[in-house]
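Of the protein chains in this complex, all but one are displayed in their positions.
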Amino acid sequence: MASALINVPAKAKRGDIIEIKTLMSHIMETGYRHMASGEVVPRDIITSFTCRFNGSEIFRADLFPAIAANPFITFFTTATESGKFEFEWIGDQGFSEAASASITVE
Amino acid sequence: MRFAGAIAVALLIAGFAFAAEIPQADRRSGYDFMKPDTKAMQDEDTANPGMLWVLDGEGFWKRKAGTANKACADCHDDARTSMRGVAAHYPAFDKATGRPIDLEQRINSCRINQQQATPLPFESRQLLALTAFIARQSQGAAIETGADPQLAPFIEKGRELYVQRQGQLNLGCTNCHDDNWDKRLAGSAITQGHPTGYPLYRLEWQSLGSLQRRLRACISGIRAQPYDYGAPELVELELYLMSRARGMPMEAPAVRP
Partner (left out) sequence: MQQPPNSSRRQFLGLAGGAAALGAIPVVTVRPAEATPAMLASAIQSVTGGAAVRTGKVKLDIPPLVENGNTVPMTVSVNHPMAPEDHVRSIHVFNEKNPQANIANFHLGPHNGRAQVSTRIRLADSQKIVAIAKLSDGSFWSASVDVVVTLAACTEDVI
């Protein structure tokens, strides 16, 4: 089942600053909501999002309950060489998802 | 005297006969009423959270189910071809029941009859995903719901439900969505209520949801008892709303506040 939508340009020129957009499926339960019985609905959020390019970390985000459900995160990076972006989402209750996208830099 | 009486009668008739209906040329999608940020969310496939369900639906389409061990794809092949324009005709007339049937009910009817599988619960992730995936195949297609003459009595019932006043606030759908659609309610735009983008991602829900979910929310909002999911009244309302939007392009999955 697809959990993530990634937008990475397939091609770029060396030196271009490109935008990467990511969208991950997740309820991001805040931990502040209550059931009708009064019990708290336990927190269940993505706490960390990391992007590596050819193995090196190029972007990292610490997320808190104030991030909306189905987290959408975009950032920029300079195109230096062809290679592979690896994305990782880690969160509560052992949540761990990964995705990747390749780019050709000429 | 007689002349004045004739005018009075003419005005009375005009008052009852669709006087509140929005003229064809003035019809606008809910998209038009959105702020630029919300429009941007809908416009880009990789930014539109509704597309997460469409992708899931693509997976479910190929998954075998039921004792018949069949996937949707086994009968319907590539949805991009077989389902093109289909959602733009729904709710449609169902010969088996002699009533209108909406897309969710049609999917479940296939699950029961063709796949010999259990029906999917309303608003379950799987049913939403399949509905979103199928609706997506009608992207840009003009809505054609209600053209079938067998649907006429049900469209009329839907229209009656749409105009009737109900609930503690004693409002009918038409009071806001026909008479006051150029105004705002608690900071939100009142749209004309055309369901061109369903199932859609509602920011309030932070999830994709069906038209029936939205109708139930509106009916709760005017402090009336909402009909149960799958109730004939909801299907008739869906049918009326879609035929009222005939000619407008489909835009599922849309994004709305």
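First chain written, first letter: the chains are A and B, and each begins at residue 1.
As a working rule, contacts are C-beta pairs under 8 Å (C-beta built on N, C-alpha and C of every residue); 3 or more make two chains touch, one makes a residue touch a chain.
Here the structure is a predicted model, which is why all the values come from computation and not from measurement.
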Given B:Pro121, B:Pro153 or B:Pro232, the one touching the chain that is not displayed: B:Pro121
Contact residue for the chain not shown (choose from B:His89, B:Arg136, B:Arg159 or B:Arg213): B:Arg213
From B:Gly85, B:Gly230 or B:Pro249, residue that would touch the chain that is not displayed: B:Gly230
Touching residues (missing chain, whole complex) on chain A: 17, 27, 29-30, 32-36, 41, 53, 58-69, 71-78, 80
Where the missing chain touches chain B, by residue: 34-35, 37-38, 40-41, 108, 112, 118-119, 121-125, 185-188, 202-207, 213, 216-218, 220-222, 225-226, 228-231, 257
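Keep this in mind: only the chains that are shown with their structure count from here on.
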Computed distance of Cα centres, chain B from chain A, in Å: 32
Residue ranges of chain A touching chain B (in the complex, touch as defined): 1-3, 5-7, 21, 23, 25, 27-28, 68-70, 72
Touching residues (chain side chain B, partner chain A) in the complex: 44-47, 49, 51-52, 55-56, 58-59, 206-207
